[in-house]
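Have a look at this one before I ask anything.
For this view, one protein chain was removed and the others were kept in their places.
Letters A, B, C and D mark the chains in the order given here, with residues in each chain numbered from 1 onward.
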Amino acid sequence: MIQFLFDTVIRALDLALIAVALSGVYSLIKFPNVALVQYSVTGAFLGMLLQQAGLPLLVALPLSAALVGLLAMLFNVLLFERLLEEGSAIALIGSLALSMILSAVFLLAFGPAAYRFDLPVAPAMRFMGARVTVHQLSTLAITLVSLGGFAAILFFTRLGREMRATATNCVLAAASGIGTRGVINATVFISGVLAALGGMTLAMRGSVSIDLGTQMLLPVFAAAILGGLGNALGAIAGALVISAAETFVTNTNFGPLFGQDFLFAPASYAQTASFALLVLFLLFRPAGLFTSEVNRV
Amino acid sequence: MIEASNIRAGYGDGPDILQDISMTASAREIVTILGPNGCGKSTLLKTVAGFVRPRGGAIRINGEGAETVPIHEKVRHYGVGYVPQTDNVFRTMTVTENLLMGARDLSRDTRNERFEALMTQYPTLANKRRRKASALSGGERQILSLARALMAGPRILLLDEPSAGLSPAMMHDVFEAIGRIRDAQDMCILMVEQNAYEALSISDRAYVLSLGKVALTARSADLLNDPAMERLYLGGDPDA
Amino acid sequence: DITLGAVIPLSGSNATPGEDQRRGIEIAVKEINDAGGILGEPLKVIIEDSAGKPQTAIDAARKLVTVDKVPLVIGSYSSGITLPMGEYLVQEGIPHLNPASTSGLVRKIGPTSFSMVGLDNVSTEFAAKEVIANGWKNVAVLAVNNAFGQGVAHEFEKHLEEMGGDVKTSVLFTGGQPSYRRELQQLEATDPDAYVFTAYGTDAALIMQESYELGLQTDAPWYSILITMMNKDTAAEFKQGLTGMDVGYLGAGGEGYKAAYEAAYGEGFLSAYGGYAHDAVLFAAKAIEMAGTTDKEPLLEAIRKLGDEGFDGATGEIKLDADGQRMSQPYLKFKVDGNALVPMD
Amino acid sequence: MSEALLELNGLSKAFGAHQVLDGVSARIRPGEIVGLLGPNGSGKSTLLNAISGFLPPDAGRVTIAGTDITARPAHVVTRAGLARTFQLPNMPTRMTTREVLRAGDVAAGAPRHMLRRTGRDDRIDALLEMFRLAHVADLPASSLSGGQKKLLSVALALRGSPRLLCLDEPTAGVHPELRTEMVRILKQAAGEGTTLLVIEHDMLFIRQLCSRCIVLDRGHLIADCAPDELEHNGAVVEAYLGKAVQKGKTAR
Partner (left out) sequence: MSDFLIHVSAVACLYGILALALNLQMGLSGLVNFGLIALFGCGTYGAAFAHLWGWPPLAGLALGLVFAALLGLFFARLGDRMSEDYWGIATLSLAEIMRLVFTNEQGLAGGAQGVSGLPVTFAALPADTAALARLALYAALLVVAFVICQRIARSGFGLSLKLMREEPQLARALGYDLARSRRIVMVVSSLMAAVSGFLYAHYLTFVGPEQLMSHETFLIWSMVIIGGIANNWGVVAGAILMQFALAYVPFVKDWFDVPSDFVAATRLIIVGGGILAFLIWRPKGIFPERIGGSHV
């Protein structure tokens, strides 16, 4: 049981940071920026380069995250602001195109191989019967701290209130004295930071190769939607639900039910489980887990 | 306080909606803008506020050129408060949060003080503090929007049909309140209205727009007593 | 010039073996040109990216045939692409050399399609024998969930059970995931005598790391089918005691190829597939040399003849059966020593 | 006794703990023009939503001409002869005013050959003219001004001569001169057999248009009388008209 919980949390870690980043920008500028998953790959590569350049990990991580945040802002100013004038579908396709270009850059710079941070690895410890590695714990800590920080920004600072206001009604936000463009860029920056941290925590636990972004896209998307679009922290719940479903499907021995010793649902059905869950969920909660708007005419 | 001269403005690459508009409004004054639907009243307000950039002419606020100052700067520098005609609340936020959005730069004490004052003034809102604005009725939104603008303690107030959708009692209250704050806070109020009779009774001067031009400008009292005006703008008897 | 075509996955999820194929081709071209080319002319191979997508690959193959007018096309990697591409080439009567796909379906592509790689049944039979010889009767199998992995898992199970062993569970994983803990825990739950797996570099690296972290490597030995394709990316500390099998890069062609590869790229093989791509080029060159022309009919004739006689490449002797498929392949047992692979026996 | 066209029987609706409609019952006879009044937030729009199929009521029954339409989907209710407008009309961005009206025609069941004929377009033109929308006929409907959108939505609801026309604050934001015009148009529609239920705050408009008013306060009906009697009804003055009536402004 403990192991189940733990596996769920760890899998949720894979998704949560990037999903929150996706959902954060989505709420503000109303299009799913699929290039975000590439930002996390960028973050991971950058972090490793910085570490190789001799920086201690504790410096390399935040530095890389900040740089990716800036990069995200840059793309927003140069590209997405312009595309969004014409609508979200166009911005979506634009972000796909940007993803392609970014993966070309990765391909040129890093080739298709997998990279790891230069970190010592030890066998898992036993913790209340569950197996846990040091890096799982440290990345758990990083994730909790950054999500906590983001939540604090969102709910307890002026910037957070302004983000939510801008997301809801940009015109009125401006009329309340909010520099909406600045707020949007701040959010984009934060989303870049979160995405980069997401990528780096993945790389700390395992490895990162250029294809990771593409592979992560759909589960991250699903988590963000499940949480409720435009509800940034809902994405955390979305990630937890999805990973619980996946873990349940793959970690449960259905053998006894069928009179066999072992019968596991194929691990390759884990994703199927999460997608099926998503569809079911949407049937019963057609607007995601959390919604912040009442639909009335 | 506000001085617009020879304003031309429009949307995108469309035609000029405002063709040549000059108007002024000063402190301690309520100026009402009247005119048929689609003549450009809201556009004028949006141009003064800074949502629409004028294609020609000048807008001066407190004597400073303000044509290109974006709205959020105007809010901060000149204390502009704006109540849009439609889509006038933060739908995903609660009533309380909506009001706090109006109170960006206030100290905690002033904020709480104003908040409580507004809550007592509009019990309709007080009952629904924690309700999401998207659940509110049309009239409740209208009041919320006005209250949000008042939270900031503006020096210049731009109101786009503040009384639309309000019950007679509420409309009366709102106009009375507007009249009171002009006097109490030396405010400059520019107000678009279709309920002309009530609006004129509290305002000092009025502009009547027609097709993007100023058709008439006069003191409110004079307009109220003008029988031709009565027929044209205040609604006559359909059977007559 | 004599120009050949190749369609391989240089981007997308199979970019690593694709890159290895590209290197193999590059080395082969250099070898041939250094030795004076073919029929006195320099050799050129136009390499196209399949992006791992059937449509892109077909477009590329069509371009090579109809525009560049190449007499022979090498490709591709995954069966999902090799099959339709091969079928198109067969329709056009163009010789097709398959350097990688090991699915049994490849056999049915058609008369002008030839495989430089031994199909699943050859390699898995060797692996199954090894596993039994090591005394592991109950094993858990882990393979990537694509045409290749499914084929390997299926064939391996068949052979092992014929030899009296038992596959407790076959777990297929989707490549490119950030973690394989779930898959590993499923394997572990069956408490096998050994873990048998096949995975590409980046996935394998993570699998080995996580199995090490989970302590799976202390419980039971790990055995890798096609060990070279995972060895490079995996850090030494996660693969101590790992054994496995792969094509033997031994003998005349193999040693030289290995040396040339390491000299050119400063690292060991990325996968097992560069060698076949390399051999495909050499094989094609030899066939053209024999035919004395690049015309379809004589060339096909020459390919069949060469296949009959046998051809010595970096991956050993290539002899083709009546269906144009490689008959046998020299496999070797390897064990990991630090970061290096050393042949056993 | 004449058969009721619209009959509401104990309609209730709550949002969470907030009881917005509390057992509302009313009958509207064919040909009547009924005003629905009430303070802001009293549940007028909610009542209209419950009638028109946009919000299923928690309890109660709605019938139109004897047909039970309780909680039926909006399009079924519309086919039973009801047309409605929204208090805050939103209009499409990528359709022109004329196209929106045409879509209304199609919905009203105009046969294809009729639609093609120019004669039909003349009717649209006449309507546009009537509501002073002719000069914006070919602009995207979303770019209309607030009042123009209101007018368009009223024009749209008038298409197809519905049996029961429910308008939610049709004059809010509309120029007084056009309000007068609207009274004329609506009376004409009533003359042609349409029954009207109009939510409104403009007492002048109500007095000119309606034959009867019902007043809602906190989900209850508190009055049902002729427009002229409203200001003599203590409960209505207390809840709805407030000081305005004392100063005689609405009595203008």
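Just so it is clear, a residue touches a chain if its C-beta (ideal position, glycine included) is under 8 Å from a C-beta of that chain, and two chains touch if they have at least 3 such contacts.
A quick note: this is a predicted structure, and the numbers were derived from the prediction, not measured.
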{"item": "Visible chains that the absent chain touches, using the contact criterion stated earlier", "value": "A, C, D"}
{"item": "Hidden partner chain, touching residue among A:L55, A:V134 or A:V297", "value": "A:V297"}
{"item": "Which of C:V67, C:A263 or C:A322 contacts the chain that the document leaves out", "value": "C:V67"}
{"item": "Where the missing chain touches chain C, by residue", "value": "10-11, 15, 18-19, 22, 25-26, 46-49, 51-56, 58-60, 62-63, 65-68, 78-81, 83-84, 87-88, 91-92, 103, 105, 108-109, 145-147, 149-151, 154, 172"}
{"item": "Chain D, residues in touch with the chain not shown (by the definition above)", "value": "52-54, 73-75, 78-79, 83-86, 89-96, 98-100, 102-108, 110, 112, 115-116, 138, 140, 153, 156-157"}
{"item": "Contact footprint on chain A, counting only the chain that is left out", "value": "79, 82-83, 85-86, 89-90, 92-94, 96-101, 103-105, 107-108, 214, 218, 221-222, 225, 229, 266, 268-269, 271-272, 275-276, 278-279, 282-283, 286-288, 297"}
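Keep in mind that, in the parts below, only the chains that are shown with their structure count from here on.
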{"item": "Which of A-B and A-D has more C-beta pairs touching across its chains", "value": "A-B"}
{"item": "Separation of chain A from chain D, taking each centre as the mean of its C-alpha atoms, in whole Å", "value": "47"}
{"item": "Whole-Å gap separating chain A and chain C, where each centre is the average of the chain's CA atoms", "value": "35"}
{"item": "Length of the line joining the C-alpha centres of chain B and chain D, rounded to whole Å", "value": "27"}
{"item": "Numbers and ranges of chain B residues touching at least 2 other chains", "value": "135"}
{"item": "Per-residue multi-chain contacts in chain C, two or more chains", "value": "none"}
{"item": "Chain-level touch network, classified as line, ring, star, complete or other", "value": "other"}
{"item": "Chain A-touching residues of chain B, taken from the complex the two chains share", "value": "49, 51, 70-73, 75-76, 81-82, 84, 87-93, 97, 100-102, 104-105, 132, 134-135, 148, 152"}
{"item": "Sites on chain A touched by chain D in the complex", "value": "296-297"}
{"item": "Contacting residues of chain D [partner chain A, same complex]", "value": "45, 49, 54-55, 86"}
